[in-house]
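Got a structure here, written out as structure tokens. Questions coming.
Of the protein chains in this complex, all but one are displayed in their positions.
Up next, subunit A:
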Amino acid sequence: MSQAADGSRDLTLTGVTKEYADFTAVKSLDLTVPQGEFFALLGPSGCGKTTTLRMVAGLDTPTTGSITLGDLDITYAKPYQRPVNTVFQNYALFPHLTIFENVAFGLRRKGVKNVAQPVEAMLELVELTSQARKKPTQLSGGQQQRVALARALINQPEVLLLDEPLGALDLKLRRAMQTELKRIQSEVGLTFVHVTHDQEEAMGMADTIAVMNAGVIEQMGSPVELYDNPRTAFVANFLGRSSLMAATVKEVTSEYVKANMHGTVVSIPIERAHVREGSAWVGIRPEKVLIAAAGTPIDAPGNHIEGGIVTDVNYVGVSTEYLVRMPWGQEIGAFAQNTGHQDILPVGSQVDLSWRPEFAFLLDSDEDPNAGKEEQA
């Protein structure tokens, strides 16, 4: 709030490693969170995202590496001395204090004399003015969550850390709070670092997402970038769904990489091809795959594969999710929007599949095609 928005207060992690007696939680992490950004650390449990957050909060100290806020090195600063506040998982509200005193806690510690006015303003922001005299246990989960947010925000930290802040809420409330958090973040303009295992939550709120797995960042970028152009099988599978099909690179042009996929040659745009030769995985998102009864023309000038057989049909209202067994035995997902132009194809139908080349991506064959599938929330 108080700093100029010239990026001078970026949060930077350089070569941060955290080792415990028997394992390494975070491995040489490099990360820059620009000031004022809504940044999400996304990954399955045990990927090191919470450890990273705790190191930024000062509750853990990195084994090696440094953490800076602008030019201020906070690597070894005590938690109570750094301009960082946290919204804890399960909120950690003080049960013996009223909502008012919970929110006032940080200000009182900093020796602020008149806390009533800022606390009331903050309670208004999170719409809890009428609950000020109650104790935390008298509040609903959503209200407790907002108290936790208010209690951290009132200190005007340069970085606000959110540790799975919506995890304890039911789905409907979670969606509502996502919108709320996003609104508050744009209103106060602080840097938010949000740790979550919920990809929808991360995609819906964050400007930038870093996907973490086994202590390292797999890929970092905007939600669209990560979803459309995953660089690793883990990202392709953890963020949404993907079908990965074995192929061999045949030809590289200035715009496309062409690969032989079980006898069909498919093209992948060069900027989405993360391998240039040898064997590879062709990846495609199921909603990008068009499906039609064998022999009917498909409206997509692109990669066309014949000989599929529908093995599973899952009608979910807005769309129909098909599983199609390809001639080489692999099952591929295809989601068809229920626009009414096409009848639902029954199990056992002979079908052709097709997708536009610009939607496919190509990954290194060293990647485990199942990485990230089990961890997916």
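Definition applied: a contact is a pair of C-beta atoms (placed from the backbone, for glycine too) under 8 Å apart; a residue touches a chain by one contact, two chains touch by 3 or more; residues count from 1.
Basically, contacts and distances are computed from a predicted model.
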item	value
Choices "Probable septum site-determining protein MinC", "3-isopropylmalate dehydratase large subunit", "ABC transporter permease" or "Thiosulfate reductase" - which one is the UniProt name of the chain not shown	"ABC transporter permease"
Sole contact to the chain not displayed, among A:T63, A:N90, A:S279 or A:S365	A:N90
Per the touch definition above, residue among A:L13, A:V26, A:A40 or A:A57 touching the missing chain	A:A57
Contact partner of the left-out chain, one of A:K49, A:R151, A:H197 or A:R231	A:R151
Subunit A residues that touch the omitted chain in the full complex	57-59, 78-81, 84-86, 88, 90, 92-96, 105-106, 109-110, 151-152, 155
